[in-house]
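Have a look at this one.
With one protein chain removed, the remaining protein chains of the complex are shown where they sit.
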Amino acid sequence: MWDKSLNTLSIEEAEEALKDDTIDGRLMAVPETAVRETMETSSGFEAGLWRQLAEMGVTGLIIEEKFGGSGVGPVELEAVMEEAGAALLCAPLLASSVIAASLLQQLGDVTVCENLLPRMASGDCIASAVLTGDAGNWTPEGVSVEATEAADGWQLSGRGSYVLHAQSADILIVIAKTAADFAAFTVDSKAAGLSIEALPTFDKTLRLASVDLEAVAASRIDAVLPVWDAVKRTLDMALVALAGEQAGGASKVLEFTVEYAKTRVQFGRQIGSYQAIKHMAADLLVETESALSAARYAAACLAENSDKSDEAVSLAAFACADAYVKAAADGIQMHGGIAFTWEHPAHLYLRRARSGAQLFGDSDYHRENYLQALGG
Amino acid sequence: MWDKSLNTLSIEEAEEALKDDTIDGRLMAVPETAVRETMETSSGFEAGLWRQLAEMGVTGLIIEEKFGGSGVGPVELEAVMEEAGAALLCAPLLASSVIAASLLQQLGDVTVCENLLPRMASGDCIASAVLTGDAGNWTPEGVSVEATEAADGWQLSGRGSYVLHAQSADILIVIAKTAADFAAFTVDSKAAGLSIEALPTFDKTLRLASVDLEAVAASRIDAVLPVWDAVKRTLDMALVALAGEQAGGASKVLEFTVEYAKTRVQFGRQIGSYQAIKHMAADLLVETESALSAARYAAACLAENSDKSDEAVSLAAFACADAYVKAAADGIQMHGGIAFTWEHPAHLYLRRARSGAQLFGDSDYHRENYLQALGG
Amino acid sequence: MTEHVTVREQDLLDEVRQWLSENWTKEIAEELRRENVYWETSAARKAWLGNVVEARWAVPSWPEAWHGRGLDNDQAKLIEREFARVKAPGAGQDRNNLWANTLLARGQEALKQQLIAPLLRSEVNMCLLYSEPGAGSDLAGIRTRADKEGDHYVVNGQKVWTSGAATADYGMLIARTNWDVPKHQGISFFFCPMKQPGIEVRPLRQITNESHFNEVFITDAVVPAGNLLGSEGTGWQVLTMALAYERSTMGEAARGPRSGVREGKNEEPLLALAREAGRLEEPNLRQEIAQAIAYKRLNALNTARAKAELTQGNSSSIMSLGKLAMSRILHEEGRIRTKILGAGSLLEGEAHPRAEDANFLSLNAYFTSIGGGTDQIQRNIIGERVLGLPKEPEVDKSLPFRDVRTSG
Partner (left out) sequence: MTEHVTVREQDLLDEVRQWLSENWTKEIAEELRRENVYWETSAARKAWLGNVVEARWAVPSWPEAWHGRGLDNDQAKLIEREFARVKAPGAGQDRNNLWANTLLARGQEALKQQLIAPLLRSEVNMCLLYSEPGAGSDLAGIRTRADKEGDHYVVNGQKVWTSGAATADYGMLIARTNWDVPKHQGISFFFCPMKQPGIEVRPLRQITNESHFNEVFITDAVVPAGNLLGSEGTGWQVLTMALAYERSTMGEAARGPRSGVREGKNEEPLLALAREAGRLEEPNLRQEIAQAIAYKRLNALNTARAKAELTQGNSSSIMSLGKLAMSRILHEEGRIRTKILGAGSLLEGEAHPRAEDANFLSLNAYFTSIGGGTDQIQRNIIGERVLGLPKEPEVDKSLPFRDVRTSG
């Protein structure tokens, strides 16, 4: 109720996407029980729901129509991710449908795109990108795989880490150092010399893995632009998607926390009538609304290839991460003891918020980038 | 009432000092009207009160008995400064009775001490130290005066700044660079080539001046230890005194703010009954009590020449500065409109709090020193 | 967003453009630009406004009987935009003239005839007589009394935080006319003549050492019964409406530096200051500066999104969000400017403009965090009106006012 009055979108296309009930409607319908079941599985996602997402067109959202997607842009993606965040969606959406899909299209090797994207759009193929190593550093320095060209083709060696949903991936897109520069490769997840090890994650709805490569045969992607440029644009897309998820999650936490504060009675009054709770909620609303604005603005900038994109993406990256962590953390405090129990959903949001805040660099890192984008 | 229950001192000697009504009693008796009159004068202090302070033994508090002082230590000084801070005392106490007095005794030139300290203890002579220049940097790099030895003695040239109460000083103690190292000098404030210019201060109860020296004849102080060591110990003493003043000021602000919250009625209730105000006050109490603890602990460490002194002084420096700024700032917010008026004392405390927080380096500087003292 | 201009509106556009091209001459524009008085309005400006009113451009959405054209808001906006395009003043007063709108909505016929036109021509100076020393957050707790005696009211009490009181011809006054009903029901709303012996205006000195406000002491001041807006006891509703007008037009009242000494151009002030101070490379400062700028930009994004979304009705809630956010922005800016200057912030005065600005902004931030509803009140409003959280028990809501507990 209250949030609708503020959350309706400012950008027409996004408004369309949100109005489209087939998307947010069904995503929101994922019940907490389903989330809890899925998060205990090793794959961390449920095939049925993944198919549904494919049918809704979510898995192909940013894949061009000629490659079997719906070919819409960051604005629609951000809108969908808000719903995904609110629902704690467990799926390789970010890994395959955002990062891998964006990276392949940015690299622009038509053959590879025609081969992989349609199957990714249909959800039949799950792809994930190996971009960094154990340092978890998302800059060129972070690239931890080396590529060498042998007589019979390229070989990859090294160790990638923090690879999203690699344990479920059919195809890995690996960014590796060559003698000259960087290059991108596709590797079959079953390839010889490749071993994928799941990493235990604090956020139960997240799946990460390390990827060890020992002289793994790989086919090089014929990139139409410098590889790191493609990675950078992909990371921008990923950050906007993540920002949307964080803004949606933060708003959801505030919403159910406020609902609880309206029903929970102590000392003969609803706890929401106490300024201690009321004012925390008001301060959180400033943060959650700012997060929604930042995420949507960044999406719009990316959609328009605006020269404000770097600035807007960095701002969304730390504003949404911080807002989500604060909302989830304060939300637990506002609930009191009930939210200190495993059975209560509050900690699931806090775990996801804390993880998102570290996934592609922390807020200090993005604040620094923001200042540089501002010319500082 | 409430604060007494917590503020009674933990160290016996300090307890003695505080029990001594001739000190805190009279300091506290300085009415706000007197403060407002004094702060509009150019000297920034009132001769009568200065004499009183001398009679009470405050001006000679840390001056050894053999030099005409009462020869007590940092613990008593800190206790007195708490009262001075609470009363917004306007006087060259820090300049002459703390910094100059401590520096002369640390430098340990008996002739100079015998010549100056008795007159400083009696309040007849006001001294101040020139330690830094326009950069306001309180490290060796900050020294901005140069000393050259000519046939007829030493000459000083350069520009010192942020010199406390220099406009009222009879004697200046100048720290200057020599070819070899640092040296300390005494200069008559009327000396030829010396010009003292008052600096307009944001804190109306503070007096600062710049000191320009052009080949000013100066007599060198025969130091018994490296000059900068003496300066460092003097700054420690100054920081403890300032910390006491800040802790006392912060507690005073909280006290009168709480009193106001008990009497001011809005919506038919005392505003102090609203959690918004009540919880701000509770949080402030944590800060003000921490400030008192930090200041008193630092004083005790200095008194015992403890190896924890550096750590304790740095901790007190930023903890007390930050607590005072927060208490004074939140205090205005808690009062509401009335404290936005010049006639209300709240802003006098905020101005003093903000100034103290910059006087000998800001809190980031002291936090960094603290971490280094901890071995970090 | 693209504009769909209907034919009817095209005629309107032609007409206003035509009129402006004929009347808004370089000379007049120049003349108005030259004169820049703070409270007073110059003769030239009054003359121009006269023409605008005459031509029915001032309040086009008002009825024809009141200098309007009975246009709808969108059409009225078109006119406003045309005036804005050529920087001509006087249009859009049906949106932004607090005084005239309040009077038109609730005033008695005679008073309207007397003052509406002069108000639109800025020939009449006004001020607000709302707050009292004892009634700040709790505005309905006012104790200024208006007692009816025949054809007029006799007013006694004290008002505070009044700007422009010294030059005002009338003050919009709330006073208590009935002490035997609950506090919201005993208040009446008046246009109080300011130029009379019963009104004493004393400047109020702020912590910034400026005086932009006054205390107004009212002793047996006389207000004609015809200056009552609405009916007796309905003053709170009139006030609520007036406050809504204020909010809907009030941009953020925040002021910038006062030293007037220029900072880096086209750059965020904090960036420029840090650069100037040679401290832009310090990681700690960079983080704090980035966050402070972010707060500002995020608030701007929120406001833009809210404006795009909102209908008149729920504007106040968004304004509340913005005001609360703004007070953090302003306090942070003051804090960080101070931090950048370090020891330099100990000083002030013309010789130290940066310190002057840092210190002024640090103090003036309270103008926003306290003035016009403290942050604490704003949080109540957001919590209750936006988030729908329950109100606190209101101990005095239904008591007869003479039984309500007040300060002292």
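A, B and C label the chains in the order they appear, each numbered from 1.
Here is the rule we go by: a contact is a pair of C-beta atoms (placed from the backbone, for glycine too) under 8 Å apart; a residue touches a chain by one contact, two chains touch by 3 or more.
On a predicted model such as this, the values are computed, not experimentally measured, just so you know.
**Student:** Using the touch definition from the top, which of B:Trp50, B:Trp138 or B:Tyr297 touches the missing chain?
**Tutor:** Residue touching the chain left out of view: B:Tyr297.
**Student:** Pick from B:Ile62, B:Val98, B:Val258 or B:Val313: which residue touches the chain that isn't shown?
**Tutor:** B:Val258
**Student:** Just to verify: which one of A:Thr178, A:Thr201 or A:Ser219 makes contact with the chain not shown?
**Tutor:** A:Thr201
**Student:** Identify the residues of subunit B touching the omitted chain, counting contacts across the whole complex.
**Tutor:** Within subunit B, the residues touching the omitted chain are 1-2, 5-6, 8, 10, 258, 261-262, 269-270, 272-275, 277-279, 281-283, 285-286, 289-290, 292-294, 296-297, 315, 318-319, 364, 367-368, 370-371, 374-376.
**Student:** In the full complex, which bits of subunit A touch the chain not displayed? Write them out.
**Tutor:** 135-137, 162, 199-203, 206, 208, 263-269, 274, 276-277, 329, 332-333, 336-344, 346-347, 350, 354-355, 358-359, 362, 364
**Student:** Since one chain has been left out of the picture, which residues of subunit C touch it in the full complex?
**Tutor:** Residues 282-284, 287, 392-393, 395 of subunit C touch the chain absent from view.
By our rule, only the chains that are shown with their structure count from here on.
**Student:** Averaging only over C-alpha atoms, locate the centres of subunit B and subunit C and give their separation in whole Å.
**Tutor:** Subunit B and subunit C have C-alpha centres separated by 43 Å.
**Student:** Which whole number of Å gives the spacing of the CA centres of subunit A and subunit B?
**Tutor:** 53
**Student:** Residues of subunit A that touch two or more other chains: which are they?
**Tutor:** Residues 274-275, 279 of subunit A touch two or more partner chains.
**Student:** Indicate the residues of subunit C shared as contacts by at least two other chains.
**Tutor:** Subunit C, residues with two or more chain partners: 376, 379, 392.
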